[in-house]
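The other protein chains are all here in position, but one chain of the complex has been omitted.
Chain naming follows the written order as A and B, and within any one chain the residues start at number 1.
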Amino acid sequence: MKKFFVAAAFGVAFSVSGALAANDTLNLGVVLEPPHLDPTAGAAAAIDEVVYANVMEGLTRIDASGAVKPALAKSWDISSDGLTYTFKLHTGVKYHDGTMFDSADVKFSLDRARGEKSVNAQKALFKAIKSVAAPSSDTVVVTLSQPTGSFLFNMGWGDAVIVAPESADANKTSPVGTGPFKFKSWSKGNKIDLVRNDAYWGTAAKLKSATFKFISDPTAAMAAMMAGDVDGFPNFPAPESMGQFKADPRFEVVIGSTEGETILSMNNGKGPLKDIRVRRAIAHALDRQAIIDGAMFGNGTPIGSHFAPHHPAYVDLTGRYPYDLEKAKKLLTEAGYPNGLKVKMKLPPPSYARRGGEIIAAQLKKIGIEAEIIPLEWAQWLKEVFKGLDYDLTIVSHTEPMDIGIYARETYYFDYHGEAIKKVMADLDATADEKGRYALMAKAQKIVADDAVNGFLFQLAKSGVWKKGVKGLWHNAPVQANDLTGVYWE
Amino acid sequence: MAIFFLRRALTLFATLVATSIIVFLVLEVIPGDPAAVMLGVNAQADTLAALRAEMGLDLPATERYFNWTLGLLQGDMGNSYTYGVPVSELVAERVVVSLPLALMAIVLSTVIAIPVGVLAAARHNKPTDLGVMGVSQIAVAIPNFWFAILLILLFAVKLQWFSAGGFAGWENGFWGALKSLLLPAVALALPQAAILARVTRSSVLEIMGEDYIRTARAKGLGKSSALWRHGVRNALIPVITIMGLQFSFLLAGTIIIENVFYLPGLGRLIFQAIAQRDLIVVKDLIVLLAGTVVVVNFIVDMLYAVLDPRLRGGGHG
Partner (left out) sequence: MGEIFKKGLGNRSFVIGGVVTIIFILIAGISLLWTPYPFDEMTIASKLKTPSGDHWLGTDHFGRDVFSMMMVGARNSIVVSLVAVSIGAGFGIPLGALAAARGGWVDEAVMRFNDFTFAFPALLSAVMITALAGPGAVNSIIAIGIFNVPVFARITRGAALPIWKREYIMAARVSGKGPVQISIEHVIPNIASVLIVQATIQFALAIIAEAGLSYLGLGTQPPNPSWGKMLSEAQTFMFLAPHLALFPGMAIALMVLGLNLLGDGLRDVLDPRLRRQR
């Protein structure tokens, strides 16, 4: 109560000041609130979207175009057999709590991520590491058990940021890193404040402070933009509003691409979808453009397999199962369902899932499949669908870059156990030259499409909108991040 | 009088205890492991067990119940499963939105309803009265969340005088924050005002027919002063009772209205906590809200007894 009165008293005194926003601070609206702030201990993209590149850094980083750039490692040498990586680290780097950064922290972080007790959500990234040595305070030698073409890219993921043993355990609530911004405060359900790290080892950030405000509801997001409460949304939750923003001279709209393959995931392990004919029938009944128009107001690119269209190795497989309701019904009859069947469609909260789900249910109804829509919150979805595999259909967007490897995993929620894809992914790991890699990636896409493992819908667009004058925000999202290091007001 | 007070106080206590037991039991039945919710999908079995022991989830039900209630009495509401911070912190952050909202709604509805009700009674069966009755009939039928949406359509979308939702925050200016609570308060106040106006009107009408009013008029007092001096004061008794009862509807209304306007208040917190299966927040908030309603009812009963001595004699349920 006291807090309220004091705040009110101050509020009266400063009530006029609300209008002018200082132009060295940025208020960003984000849709999902992270469950905690340690990117090495959670799968939620929302964590990286606050912390990546801003507060915490890794050996390498991914830049706006998806290229690998040096970060804490200023240079590296790769042995000719591709098994030994020698990283030279920057010196004079301090963590936000004042402790020094050195090779011991790198060894600690990598061993922690790949260790037995690791809670790292992307343990696979570190699988190939055989040993990590820190021969001197600015040198780290990583030895791999087999050549891994994507190793440097992997070390640029948010799950591979370098943490300090002194602060690692508290990172969930107050993250300590080496980045150009320091974590200031987290008002639960409301916002996270960052301030510039004036002791940063590299080029200082231009912004003095930044705030991430959590606004998931499309109307509230619209209201916040119109009222100027936020300066922008890197990914605005209401695609239907983009037209209005485009017409408004105050704002700049940038529709980019993300690494999010939005798919209709199917339970390949049990139930009616175990049968490939049923899965193919569904594929023939999907009208992708209608889904994109209805759920995303036209923002999004159709995909035919689990690969991003903007990637050079992309193969257009959208025609693999052309829209053909008769063929779909025939396949269902062959599979033993001449009169249709009932399935459960469990949907997480995002509007691409809920709206997309409604549209798909209507499309499936045309071939006799009755999809019961069951809405779930993320926690329930993780428990029932992702972990419990208790579903027939679901819709989710996989936003990790180059993640077609999930189809080769032993246990994943699709419950798909194709042998061909495992071989291709293993070969890919061992191949370093670009041409060979691209050929193998093409092969992987075809296998996944041929087996109709999932219904491939569209690539999630990044609907960025911000006030004119804000410069430096990413147009695309090659990794899950809101990199503010180069952002400034014009 | 003292016995009456004691009896009511006992009922109050019993109701609170019963509420806490029932809430506890209902949420016991809900499946789901809070430790898994907190640690996430990839947690190991032994970490889960350790967290469960730390949260005291492996104790028998009765022990957990008493730990919880004793904690509540001392102001310790436990830690939220979703956020890991003390629930009391969450409540403190949210109450500075919900409380001003509720107060604004009460003030608005009272300020509108009582004079309108009295006016209608004074002009009984004349056009003003019929007009008031008609409007209040409609106002009661309108769902408050639809009224809220209409307000947003007119004042935020069309006229752009207000924002379409969200809370400006007290730290960004007192009037700004108050402004973001205005439309929600109006939406909340409308159905309450309608009901209050009708109750005021009928209560005043009843009083006006009473003997002592006739006596006052016989003594020469004009219609208006008779009304104000004797009628209104006594008419206020049932009005206050209704206001007290309305409090629980107000609370229910804030859940929906806070959702319509995306206000970070207690109502929205309960809704989000239920959705996220953050059972500890749910338990605490329900007991808190139900407790507030019970206490308010108790106060209203006391007020009622003070104002109307006829009631003090054997308390009724």
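Simple rule for what comes next: contacts are C-beta pairs under 8 Å (C-beta built on N, C-alpha and C of every residue); 3 or more make two chains touch, one makes a residue touch a chain.
None of these values were measured; they are calculated from a predicted model.
Residue in contact with the omitted chain (choice from A:373, A:389, A:402 or A:432): A:373.
Only one of the listed residues, B:256, B:281 or B:305, touches the absent chain: B:256. Note on the undisplayed chain: of the listed residues B:149, B:240 or B:300, the one touching it is B:149.
Interface residues of chain A facing the missing partner chain: 217-219, 222, 238, 240-241, 244, 290, 293-294, 355, 358-359, 361-362, 365, 373, 375. Although one chain is hidden here, its contacts on chain B can still be listed: residues 11, 14-15, 18-19, 22, 26-27, 30, 137-138, 140-143, 145-146, 149-150, 152-153, 157-158, 164, 198, 202, 206, 248-249, 251-253, 255-256, 259-260, 270-271, 274-275, 282, 286, 289-290, 293-294, 297, 317.
Convention: only the chains that are shown with their structure count from here on.
Here chain B touches chain A in the complex through residues 32, 36-37, 39-44, 47, 80, 82-85, 89-90, 92-93, 96, 99-100, 156, 160, 163-166, 168, 170-177, 262, 264, 269, 272, 275-277, going by the rule given at the top.
By the touch criterion given at the top, residues 3-4, 7-8, 10-12, 14-18, 35-36, 42-43, 117, 119, 121, 172-173, 187-190, 215, 217, 219-220, 222-224, 226-227, 229, 377, 379-380, 382-383, 386-387 of chain A touch chain B in their complex.
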